[in-house]
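Here is the structure we will look at, set down as structure tokens.
For this depiction, one protein chain was excluded, whereas all remaining protein chains were kept in their positions.
So, subunit A:
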Amino acid sequence: MRVWKFGDDIDTDAIIPGRFLTIYDEKELAEHVFEGTRDELRATVAEGDILVAGNNFGCGSSREHAPLALRGAGIRVVIAKSFARIFYRNAVNTGLLPLVCPEAEAIEDGSAIAVNTAEGYIEVDGRRLAIEPVPPFLQRIVDAGGLVEYAKGMDEVETCTGSQA
């Protein structure tokens, strides 16, 4: 599994430009992922490759086409120093795992990488980097396999339930 390294503030227009938003199939979306901003990714990305980025990954639009395009390209995990709020949630909901790693910058483009979510670390070039745990309420959605699966058997939700800070 290779690393595709990106910088800060990678926005959703870069991930999937606006002119492709009539497409909803993740495989078709993947044909345009990073079109115009990092074209070589599409040509050689392999199933299981991992995106690594700096701060504020996925900023901008609420378009869910962005995590879907990444999934369609075979990417299941994005590691970043920080994520934009809507993208983070959309990623969890669609089954793309966003992992926050304060030391993401230390990971180099093209590195081989292994992720251990159970124990909370990334192994890269013989080093272990810590990843922050997924918040509990999102972990339930991840465990269910995304929000659709989570909500499938439910007829109604009990409002105003939740956890205290």
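Some notes on this structure:
Here is the rule we go by: a contact is a pair of C-beta atoms (placed from the backbone, for glycine too) under 8 Å apart; a residue touches a chain by one contact, two chains touch by 3 or more; residues count from 1.
Just so it is clear, contacts and distances are computed from a predicted model.
Taken from the listed names "3-isopropylmalate dehydratase large subunit", "Pyruvate/ketoisovalerate oxidoreductase, delta subunit", "Aminotransferase" or "Sodium:solute symporter family protein", the protein name that UniProt assigns to the chain not shown is "3-isopropylmalate dehydratase large subunit".
Shown as candidates are A:A43, A:A118 or A:V157; the residue that touches the absent chain is A:V157.
On the side of subunit A, the interface with the absent chain consists of residues 9, 11, 13-14, 17-19, 21-24, 36-37, 55-56, 59-65, 82, 84-86, 89-90, 93-94, 135, 137, 146-148, 151-154, 156-165, using the contact rule stated above.
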